[in-house]
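Of the protein chains in this complex, one is absent; all others appear in place.
Then we have chain A:
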Amino acid sequence: MIARAIIAALLMLQLGGTAWAERLIVSVSNHRVTVTPNYSGEELVLFGSVERDAATPANRNAYDLVVTVLGPRADMVTRRKERKFGIWINTDYRQFLQVPSYLALFANRPFDQITSPEIARRQQIGLNNVLLTQRVGTDYADVVPDDAFRSAFIRLRTQRGLYREDPSAVTFLTPTLFRTGIPLPAEVPIGTYEVEIKLFANGALVTKTETAFEIVKVGFEQFVATSARQNGFIYGLVTAALALTCGWSASIVFRKD
């Protein structure tokens, strides 16, 4: 409900604040992904359409679409190993501040064909252009895409399926109707995910909209996770009791008479 209300509000803002003639209507197949005991990842579907009205230039009917999915933000550290005293140990490191724990960029064709490098940079299109704030010395900034730490960071996240870009994932079913899949691997973090959808025509940003979904633990998983965090003492006692019961029952079951 809240998510819908937000979408509606955003759409209103969009209509009131911009002079663009197109409007994006989008929805994800599931706004609330629940983590159950047999959860092992999921694939959501985002679908939507480009609404045109009288003000739309008649000759404009080829659209490009870029979808960005941003998972809950977290601070991370990337460390580099170096050989010291004959063994490989962590030496240098770089802090990444409030970067998305999941990041996916989808489009209907390669990013460089959709728009100019300048706009791509400004609109954060492509993994190389998404802002990843780092602490560099006393500064908080992003660095050049081919920086060793930044590229290692993106490479490692991509290997785990947590960062991805796929310039052919968005398909236009009709010139105005589109869909894309959002693959969520099993180890995606719990939290709120923002989805930004940007519409381009002839290399220029026409309009954009946002939606969101959340991944939540429910039932038993939720119970275990919150009690571990909030009632550490009781949680520890229960685990210890569990261990004792388990050991005791084994000695009963396997007792040699």
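In this section, contacts are C-beta pairs under 8 Å (C-beta built on N, C-alpha and C of every residue); 3 or more make two chains touch, one makes a residue touch a chain; residues count from 1.
Definition applied: contacts and distances are computed from a predicted model.
Peer 1: Looking at UniProt, which of "Sulfurtransferase complex subunit TusD", "Thiamine pyrophosphate-dependent enzyme", "Probable membrane transporter protein" or "ATP-binding cassette domain-containing protein" names the chain that isn't shown?
Peer 2: "Probable membrane transporter protein"
Peer 1: Just the residue numbers, please: which parts of chain A touch the chain that's not shown?
Peer 2: For chain A, the residues touching the absent chain are 35-41, 72-83, 86-90, 93, 98, 101, 149, 152-153, 155-157, 186-187, 189-192, 217, 220-222, 224-225, 228-229, 232-233, 235-240, 242-244, 246-251, 254.
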